[in-house]
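Let me begin by presenting the structure, written as structure tokens, before commenting on it.
Only one protein chain is missing; all other protein chains are in place.
Chain lettering (A, B and C) follows the sequence in which the chains are written, and residue indices restart at 1 in each chain.
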């Protein structure tokens, strides 16, 4: 791979990421809803699928990454509802803020995107890592990405590491007792179940890694 | 058997009949309710059991058969409800009317009791034989009893014939399409099911036969 | 069996107890069981109804100012006994006679007739009016005739207002009969229901089937079919109501001149373009309210297409079968008199407006 391709995420890659996310969430709709059944209200897959379908419909043409991600945020906010809607909406909104007008992102810019996204979710959700939420996938992913970039990894490798960290974070939610969201009502009975939000977060990050991987091949 | 015993139904026999009816209906409560499920509203066994429990509680002491049967009627009327309450109530009430003060019944008197009982049900229910109701057991039984008495049979034999006719009448309701009561709502779908009311009528008549049989032995 | 009950053998008593505690304007009596307006009835016709329990809010929920004066609940799905109506009638007798509104089920008809005879023996004038509005049944000669469904609620409302307006017994009975021949209903079930006494469903209904043309006692309907969409279900029920032809049958009523029960021939109206109706979209007890609104949307569409105008509506649980899922639709053709009396103030646990 060449340095130009490997060193930056381009607007088409971001678009491919969003499209792949929509596909993966549609494919996993039943799975996510099932995860939301024992510890939630059985709608997470429906919510995310409905949201990303709307995202695709509204996604603007052109190469402005900031505009694209802001559009994703607004679609999610106005179509998902539930807890996931404002949280994912905030994630994309806060992450996209510094990216207005940008047509490609450096590793540092993307690391900042992830950090802002995680911070946004934490603030909106009054939540933190370890509470059995999407943050358990998102925060380790952001951290892993920044470390990889700092260590000089290229974009596909860094995103792969981020997705891997998200996957591990997702799995780590299984033994946790939920402290936020609906699952927290169950107290100890929430233990032993994988968090649906952490799962959708992993799927979105894996979609990012896959989209960029495919683009650079 | 002696002529005195075989030729008349005594007050203790009538009491034994009523008590046995209560027992048999309690034993068949679930069965009668089950019969009332496909073509009715699943309460006939409950109704009859509740009614005859009340009958036992209120049954007057003494040897006045008319008073006993009137008491049965009043208890059924005020405790059974549904269609069966007024119909069985009327049956005992109309049948008992000429029997006030009597302490034993001749064959002719009992034949008259059955005829009056059947006529009472027909009038109250605007119904007739062949409509898939209790009358399909009661009317043949009354007829068989009168014939047996006319032919010189003794009381146990005549009652046995009446119970037998009731049983056949009950079975004959299976292929009938109901024309009265709840089962009639089902139209052709009522065909193939045995009528719960005909079944309880048979049980009551069989109890009569059994009670008298036991008494004369 | 999943029910909030204590003693399955006689849930009626424990339910009535709570009803009495919750409704301060209503007195509850036991043994025999009946509920009636506190304070009794003065110098007007009194209105009494009743039927098996399990149809709540019918009838107890319609006792109060401007509607029923007393209601007699039987065991679950079993009509009440004459002693109940006898005591209730004596309690609410206001010296101008009693109108008993009776749904057309063999048990109800017979028990209310016996009660009327008993009350008459006490010197109280009584008329029984039978409600038989269930268009699922076509024939009265070879069946027990059409059953009483949602028109009962409208009859109780309208006659309750008329009694307060001072209608005498004959005029009130005539009005009630008018409401009956103006009303048509039909119901369907998605699920069966379970009486506390039995503990198992009254009939079996496979997961993909529904029952059309049901009554309200958990008895099966006139036919079974595969589950259909809300629109299709609504169309089946509504078309049958709108297309129902003039239905003629004999109904039993008391003839004061003859001093006996006589059969009187009665013929229903048919619904015509330009008619105005009160509509009920009624849940059977276990149907979410939201689904009833889906049905209402289609009903409004179908009636409008036929030029029949819904001028008032009730959407909710008004005459139920325990926890059954399903719906019944009632259309009652109105005229000036019916609509005026329907709109009159009413204050009961289940129906309230204007006060």
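As a convention for this text, contacts are C-beta pairs under 8 Å (C-beta built on N, C-alpha and C of every residue); 3 or more make two chains touch, one makes a residue touch a chain.
None of the values given here were measured: they were computed from a predicted structure.
Contacts of the undisplayed chain with visible chains (whole complex): A, C. In the complete complex, the residue from A:23, A:58 or A:189 that touches the missing chain is A:189.
From the options C:225, C:252 or C:313, the residue with contact to the unseen chain in the full assembly is C:313. When the full complex is taken into account, the listed residue touching the unshown chain is C:354, out of C:39, C:307 or C:354. The chain not displayed touches chain C at residues 2-6, 11, 14-19, 21-22, 53-54, 56-57, 61, 190-191, 207, 210, 227, 229-231, 233, 281, 285-298, 300, 313, 315, 317, 320, 322-323, 325, 327, 347, 349, 352-355.
Within the complete assembly, residues 33, 37-43, 46-47, 50, 77-87, 89, 124-125, 177-182, 184-187, 189 of chain A touch the chain that is not shown.
FYI, only the chains that are shown with their structure count from here on.
Taking each chain's centre as the mean of its C-alpha atoms, chain A lies 57 Å from chain C. Centres computed as Cα averages put chain A at a distance of 77 Å from chain B.
Centres computed as Cα averages put chain B at a distance of 32 Å from chain C.
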